[in-house]
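Here you go, one structure.
All protein chains but one are shown in place.
Naming follows writing order (A and B), and every chain is counted from residue 1.
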Amino acid sequence: MDKATIITLVLGGSFAALFLGAPVGPLLAFGAMAGLFLLTGSFEAATSLLLAAGFDVSSSFGYIVIPMFIMMGAVAAQTGIVNDLFDAAYKLVGRVAGGLAVATCCASAAFGAVTGSSISAASAMTKVALPQMQKYGYSTRLSAGIIAVSGTLAMMIPPSLMMVFYGIIAQQSIGKLLISGVLPGLFTVLVYSVIILVRAKLNPSIAPAGPRFPVSEIVRSSVKASPFLLVLAALMGGLLLGVWTPNEASAGGVVVVILIGLAKRSLSFQRLFHAGVDSIVTSAAVLVLVMGSILFGKFLALSGITSGLTTMTENAQLSSFQLFLLLVAVYLVLGTFLEGISILALTVPIVLPIILKAGWDPIWFGVILIKLIEIGAVTPPVGLNIFAVKGAAPELKSSDIIMGAVPFWISEIFILFVLYFAPSIALFLPSLM
Amino acid sequence: MRTIERIVSHISWGLAVAATISIFVIIGLIMADVVTRLFGISLPGIIELVRTSFVVSVFFAFAYVIVTEREIRVDVLRYVVPTFLLRYLDVAAALITFVFFGFMAWLAWVSLHDALTFGIFMDGELLLPMWLPWATIVIGSVAAMVAAACLAVRAWTSPVHKPDPTQVSAAARQVV
Partner (left out) sequence: ASAQQVKLRGAHIFPANFVQSGVNLEDWAKRLKEKSGGRIDFEIIHGGALLTQADHLEGLAANLVDFASFYPIYYPGEFLVEGALTNIIDIWSDKVPDIRGVGLIHAQLHKEFPQFRAEYERRKMHMAVPLPADPYVIACKTEAKSMADLKNRKMRTFGRYFPVLQRALGVQPVTVPGPEAYQALSTGVIDCVYSTPDWIVANSLQEVAPYTLIPSPGEARPQMAATSVIAMNMNSYKKLPPDLRTIVDEVSAEMNDKIASSMQAVYDGAVKKLGSNPKGALHHMSAEDMKAWAAATPNQVDQAAADLEARKYPGKAIIARYRELAAAYAAGTWPAK
């Protein structure tokens, strides 16, 4: 069997099985092992990397942020802290149709400032924001969609593990890369908010306007919600003062939330424990997917499909904008079935020389790549953020999450072009360094 | 079969409890490291202990993920597939999970054997033996295999249900 046939078979078979409801993580691993077997003819070679993927994911310090931030959200939910926050947000902006979705988006961005993992942001925000939006009558699609897409802000807004990873592969200034994500992240929040408000205006039933509250009530609810700000302050303060690294801060966040819950006397041991079980179960469901995705990336690397794509690009003589369009198209395709780290690992070493030849700023390109990976994270069939929302709220239909994300997905493409034509959005802050 | 299923769900719950305790141990270890560091003390071996505990947290949770049907699946096409096919698809899905953890358990068993034979230890100051994580993966994966087998039987024997869209919001209200 030739390579093209093997690739077609494995990709086709995996996609079909995915859509028919196979468990994603095990399926990707299964597809990868089948592909590796067909490519190498060796059963030993085909299965050799499975255990390493399993051990790596379950023993890496970097992945610990996933259960930690999920637990932070779950414990916060148990203590009522987050309910207070959304109550305050509702009273502040709820009278505007779509206001609570805007608040969710801003809360995700704030959460993104303390986590580098978009999966954990999406999982935690699902636990926290979804029930609230449903309680207030928001449509399931809008609620799930905004949580899935705004979870990706965690990759753009520093700290971002993805940026660090890109910086190391591309050998670029990590400080500049991290800071370059701030304005594009805030710009994205703005665009999402406008979309929500416009859609709510056009169709108030998906995001109903709430009652107007007296100022005293808004102030009172804001004061009640202030413990959440305490969490953010502790996390950010700890990070900026060098008390802890982002990974350690995730564990610190859990401790701070537990302490607040105990102080408020709203957290029992039993509730804490159940929040713990829930978080670890959700994390395990997400991490098995990361294992499968890693293996699938290995199969693609061995098949040569990615290097084949880039050779083709080099041979065609393209204008800067044509190259941009082409890269966007390639990354959108890769983003459908691969997660970010694999995409970066596979493509940056090959693409970087091309973009340097085109005279593009590699810091700016980092922002573009992160944006494309954000888009990939909400593009089916392998959309990690869609899965994270689904994992945290299994009763949701994937189709609802996906459909809910579509309007924002389209706006992400718009933002990409804005970033292309106005690179200073990404490059202004790093230029001050 | 009922009895077997009850035993399996008890075991997977027990493992999930161990996984949860382990995650709290990790929080404790990290906080101990952070706090002592502020006082100029560096505790040796925290990272190895955290890594080893995290393997427990992740692998001991899988069986419970499977029996409670919380594996991540894409259900886009489920709504258009003829009902009689769903049973086969569900059994196939459970078997894929079974095979995945079967390979994982087998490979970890081989590594466990090597780690014991050659006294292999983890990088770091404590020289923690590698048989600890490998044994964890063997136990967690075997439990996950049993859970997946249970799921396959359940899918085959219980009446096929199409998800009811109206259940969504009702279930969602129970999340918090």
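Structural remarks
Basically, contacts are C-beta pairs under 8 Å (C-beta built on N, C-alpha and C of every residue); 3 or more make two chains touch, one makes a residue touch a chain.
Only a predicted model underlies this, so the values are computations on that prediction, with no experimental measurement involved.
Only one residue in the set A:Leu9, A:Cys106, A:Ala209 or A:Val243 touches the chain that does not appear here, and it is A:Val243.
The missing chain, though absent from the display, is touched by one residue of A:Gln78, A:Thr104, A:Ser123 or A:Gln172; that residue is A:Gln172. Listed by residue number, the positions of subunit A touching the unshown chain are 36, 40, 42, 44-45, 47-49, 51-53, 55-56, 61-62, 159, 161, 164-165, 167-169, 171-175, 178, 239-247, 297-298, 301-302, 306, 345-346, 348-349.
Where subunit B meets the omitted chain, the residues involved are 37, 40-42, 44, 46-47, 118-125, 127, 130.
Criterion: only the chains that are shown with their structure count from here on.
Chain centres here are Cα means. That of subunit A falls 22 Å from that of subunit B.
Residue ranges on subunit A touching subunit B, taken from their complex, read 17-27, 29-30, 33, 47, 50-51, 54-55, 57-61, 63-64, 67-68, 71, 77-78, 83, 127, 130-131, 134-135, 140, 243-244, 247-248, 251-252, 254-255, 273, 276-277, 279-289, 380-381, 387, 390-391, 393-400, 402. Against subunit A, in their complex, subunit B makes its touches with residues 16-17, 19-20, 23-24, 26-27, 30-31, 33-34, 38, 47, 50-52, 54-55, 57-59, 61-62, 64-65, 68-79, 81, 89-90, 92-93, 96-97, 99-101, 103-104, 107-108, 111, 133, 137, 163, 165, 167-169, 171-173, 175-176.
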